[in-house]
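Of the protein chains in this complex, one is absent; all others appear in place.
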Amino acid sequence: MIRRELIKFAGGAATGLAFTPLPWRLLGDSAIWTQNWSWMPRTPRGEVGEKEANCTLCPAGCAVKVRTCGGTPIGVWPRGEAMCPAGFAGHTLPWHPLRLRQCLNRGRVSSLEEALEASRAAAEGGLAVLDMLPGRTASLLHRVHLSGIANARYIPAPQAEGGTARAMARLAAGSVQLSAELGRAKTVLSVSTPLLDGWAAPRRTAANRGFTLWQAESWRSRTMDLADSRLLIRPGSETALLLGLARQLLQTAGVERRARLLQGFDQLQAAIAHAAPAAAAERTGLSEDRIAALADALLRGQPSLVIADGDPLGGPLPEDARLAAAAVNVLLGAEAFSTRREPPVPKPWRCIECTRLEQVDNHSIGLLIIDEPAPGLALPWAAIAPKLKPEGALVVALTWNRASYARRADWLVPVPVYLESAADAPPPPDTGSWRIAVSPAVLNPPEGAIAAADFVARLAGAEPDSAARLEERQKLAGEEELEAAPAPAFTRILPAGTDGAQLAAAAAANLEGPPVAAHGWRQASVSPLLGKLWQEWDLRPAPGAVTSHPETLRGLGWHADSGARLESEAGQMQVLLEADPTAPSGIIALSAGPAYAQICEAAPNGAWRLKNPKVVRS
Amino acid sequence: MVSALDRAWIPRGVVRAPLTRFGLWVGLWLGVFAVGAYAMYLCLADGLFHTNMDNRYVFGLWIFLDLTVIALGAGAFFTGFLLYVLRKKELKAVINSAVVLGLICYSGAMVILAVDVGQPLRAWFTYWYPNAHSMLAEVTFCITCYLLVLCIEYVPILLKNRRLRGIGGYLVFEHELHKLMVVFALIGTLLSFFHQGSLGGLFGVLRGRPFAFREGFAIWPSTFFLFILSAIAAGPSFIALTTWLVEKISRRRLISAEAYDTLARISGKMLMLYVLMKSLDTLFWLNQTAPARGFPAHRFYEFGNFGGWTLFIEIVILGLLPGLALIHAPLRAKRPVLLAAALAACAGVTLNRFVLTIQTMALPTLPFDRLMSYWPSWQEFAAFGAVVAYGVLVYSFSFRYLTLFPQERELTRAELMQRSQEA
Amino acid sequence: MKIARFLSYFSGLAISLAAGWTVLPQALYKEVPQPASFSHAAHTGEKGGMQCTDCHAFRTDGSFAGVPKLETCAGCHAEPVGETASEKRFVEEFVKKEREPQWQIYSRQPDNAWFPHSVHVTRGKLACEGCHGSHGKSAALPAYRVNRITGYSQTVMAGMRMDDCVACHRQRGLSHSCLDCHK
Partner (left out) sequence: MTRRATPGKAARYGMIIDLDRCNGCGACMIACAVENNVPPPDAKATPRTGLNWVRVFRVETATRPAFVPVMCMQCGDETPCVSVCPQNAVDVDPSTGVVGQIPERCLGCRYCMAACPYQARVFNWRDPQWPAGMEQALNPNVSARQRGTVEKCNFCHGRWHAAVEAAANEGKTGSVSYTPACVEACPAQAIEFGDLNDAAFAAKARAAGAFRLLEPLGTGPKVYYRTGRAEVRGAVSGLIEEAKNGQRS
């Protein structure tokens, strides 16, 4: 009986509720709630402003404007010029998930003072600063401050960029700095260099680039896709191609006459003697006619130039390939090269000389300071490690992130990143005309971050004043009159370093191990947003992707579409194996990323290589 | 106590399985339901990434099964129509069962839909801000209304229960309601017609998808009418199949051979009509509609597994053959033939729904795009399992405690008498 | 049919109707205190003589700055101007300590709504009171009540909803599409 009454009561209550606003309000409010979930981010509110800046994430130093809301950057947009995809996500770098925000001593949270103290103690064993992005004002300041410390060295990272120009400078008498000016070239041969994808400033390589591009490479890179003529060569045959090309060029009357004026012509000729057309064709996999056509195009489309720098993350090309490219440039007259004028240095700054990494004695560094200001810079650890003292050497990484040197360095010290402090970009590789591309400080750096130059200054007992010094230099640059850079008289250049026998041997050398074409997009690690290009779409290869022809993968016993570990003698990295029927067979294209630098070694000829690589399924 | 209660609710004159066995049966399906409920929770609380659907396969397993289930549930309205409007008395034997099946299919489909959309809390927007041009709005309205009709149709079956009819007033109410059944059957038929059609129209109107797009009559593409036809063709077959299945599981005879024959005959006739119309439509589409929109017919059938065989199987093997078997009286008199043909008819409708949902999603429209495959995640299977389990449970309880097959009592009595005579 | 048989039914009906119309809608909201007390009336009107835009200013780019920051208040109230205790407290607690008061904003619109003040005020010449009512004449800040489910203030939920925008736009023949106001 009671149960029945209760049911009636409940029935009445339910009927009543339907005639009150409550159920309808609940229905409406719950729907509005789905539009206002507490875990959804709120967009910022505040005044929207704009600041002029330059992107300092790479040497291109593109002119940008930074949009801000309430003082926080909310976007970077081009200021008249072109920008690369990474530039548009550059303002998110301060919040990168891998961003280093505290001093870490072997994983333990520590303080800047402690890091300085430990560094001072270790500096007595011989101090060296390894600059991963040379050419900035901060790089100059390192040299200024190091001049106050005994037995200190400044080591610029041997960059992939400018490799050909540097090889030419080495051929040249004196210490002239050279620069390949894409803007002046009509025909360009790029040998295994990502010429249109990160090598030069985006504004030069976009549409209407103004030159005809021949791309010689062993896999279908993005530059290869965009090139006017594509030369798919066998891996490691760059030197053979260039020497074969030189031989073709020499058969042309005018060229030979010019070449005969060269001192050291005999050596070059000796090298070329081994590069018979048939041999070059066989090594490269191209037909003799194709090489002849290339030579013809380079001669007809003057000014023409050859770039053989290699990939910034896959490593430079071997020294002999760079020298051979330099020789070809000389034969072509090198009209698109100009002497490079470095941005000015205030007179009172006393800088110590640069020491090349290969000039550093083994076991001679007691304290190594690595300055890694921007994402995507890489140098094989195997090239650095032998230089350290076997015992008691201390490695301090002044770095933006907790990934790249975290396993190697004893101390990780956070530095301000792009837009967190005034900084400048190093001079770009593709032009001899210079400018100082400065980005101002828009955001505050995290508590405990210190500019790398200021860290070294404090080590030297000097005032940390990098911001003021940059301003000083900027002011000086504004006052300097720019002079037209004269084209050097290359016909008088002596190819002193050209050892014909060595070149010939390199051209004929056998390859070791599976042919790995390592490549990388340096800007890939600027922001997780860039994952849209490879994770949420397949426009670019994902970092760590190994792409190969299905047959080739099968031949190696590797299984496509599976995660795996790539192991070498130096270490291991996670890779994803992908089969691509359009890929050239016999090649393994590895989208390297900075992780690659941790597992490869620097060969005596300067190229990076994997020693005994293995793929292990994970 | 429990078993006494159980006995008190079981209709008079029928035999039901022991309570323990029924309990085991219910427990089994409750288990299936629980797993599916967890999967549904994941999708609702966490997001639809738990499914394997993606920006290409925006509709996955669920929509395909929704469409199938609703097509098969069409037996409910069509039987009601035949019984109450066209006065086919022999169908009284299955009408209650058909109503319960319909209720299960439609309510299950609604539940699945609620999980399948990204923002179920906003589902009522469709009623408040409807887009009159949208087939989906039409579907939503018709299905909700029809579900309401099915609930009303279910009430008399429920109230006829031995315990409930004891309560004063309920019997009167039931009686009054029953008199109105003709009206509800008509309303139900109308609503069903529209939403079956709109479900077909759902894909037929996709003018951006030449594989699905059909021209038609007024605002309705031809698939609108084909869906109605195929649903009413498969509906009676499905009722025959389920009744047979219930007979096997419960080990009882539930309906007479006549009833089977009627169901099969109707199904067969409708199927033949459907096959004819479908063939004409297909020919027109392949030769006229699709090429006019820049898609020559062969382009649809040059992708991997989706060859022309789907078309052949759908129309000939699972349409024409069972149709012929079902309209031929001597053939359908053989129970295995009848059942096989009914099964084939249901499978044909299922394949048709598959082609229209999954294959439409799979075929690329952009000339530089490629075919992609899709396999549902366990959550999708489990969620569907939950709906099946829910259906089995509702049906099991209805079968045990309500009178779903009015002929059962008679058939049982005859069987008992026969057995006692034999003894 | 005796009424008594349905007594429990009707009592249930009456109770839920009463509760549903009075208590429960109120229970949907919770009150959040403002960080400090403030009298618009003391600033505007004859006594204060200030205009709305003196504090609720437009920025140079035309965007509306909304509730003023502490520096605007501190411009006049670096030291107490009057003698009220609440002003004194405000100066001590916020101005002196340079602590930005976290005002609850009655008319804050959802993130997905785009309401440009410049279009409505600068170009449309609408008066502040048209939407904000007599808020500018209030002697004390009314209670800030926030909907427990939606998270929006009662002011927005009661008179500044989409329907209210749409009604006004329709009246003026200005509505085009959703994207007019949604961002």
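Chains here go by letter, A, B and C, matching the order in which they are written, and residues are numbered from 1 within each.
Criterion: a contact is a pair of C-beta atoms (placed from the backbone, for glycine too) under 8 Å apart; a residue touches a chain by one contact, two chains touch by 3 or more.
In this text the structure is predicted, and so the values were computed from the model without any measurement.
Colleague: Among the chains present in the display, which ones are touched by the chain that isn't there?
Modeller: If we consider the entire complex, the absent chain touches A, B, C.
Colleague: Which listed residue (A:Gly28, A:Pro528 or A:Gly586) would be found touching the missing chain in the intact complex?
Modeller: With A:Gly28, A:Pro528 or A:Gly586 as choices, the missing chain is touched by A:Pro528.
Colleague: Specify the residue from the set C:Thr22, C:Thr53, C:Ser86 or C:Thr122 that touches the hidden chain.
Modeller: C:Thr122
Colleague: Quick one: which of A:Pro94, A:Pro312 or A:Pro375 touches the chain that's been left out?
Modeller: Per the contact definition at the top, the residue touching the missing chain is A:Pro94.
Colleague: Contact with the hidden chain only, please: which subunit C residues?
Modeller: So the residues of subunit C touching the missing chain come out as 58, 61-63, 110-112, 114, 116, 118-119, 122-124, 176-180, 182-183.
Colleague: Spell out the interface residues on subunit B facing the chain that's missing from view.
Modeller: 46-49, 53-59, 116-119, 122-123, 125-126, 128-131, 133-137, 140, 202-203, 205-210, 292-294, 296, 360-361, 365-369, 372
Colleague: Contacts of subunit A with the missing chain: which residues?
Modeller: 34-35, 37, 39-46, 48, 69, 72-78, 82-89, 91-92, 94-97, 196-197, 202-203, 205-208, 222, 225-227, 230, 527-533, 535-540, 582
Note that only the chains that are shown with their structure count from here on.
Colleague: Name the graph shape formed by the protein chains and their touching pairs; answer line, ring, star, complete or other.
Modeller: Contact pattern: an open line, chains touching in sequence.
Colleague: Quick check for you: compute each chain's CA centroid and the global CA centroid, then name the chain with the smallest gap between them.
Modeller: Chain closest to the assembly's C-alpha mean: A.
Colleague: Quick one: report the Å distance separating subunit B from subunit C, using the average Cα coordinate of each chain.
Modeller: Their C-alpha centroids are separated by 52 Å.
Colleague: For subunit A, which residues count as touching subunit B in their complex?
Modeller: Spelled out, the residues of subunit A in touch with subunit B are 27, 30-31, 33-34.
Colleague: Considering only the defined contacts, which subunit B positions touch subunit A in the complex?
Modeller: Interface residues on the subunit B side: 119, 121-122, 124-125.
Colleague: Sort out for me which residues of subunit A touch subunit C in the complex.
Modeller: 5-6, 8-17, 19-22, 25-26, 29-30, 32-33, 35-36, 38, 40, 42-43, 45, 47-48
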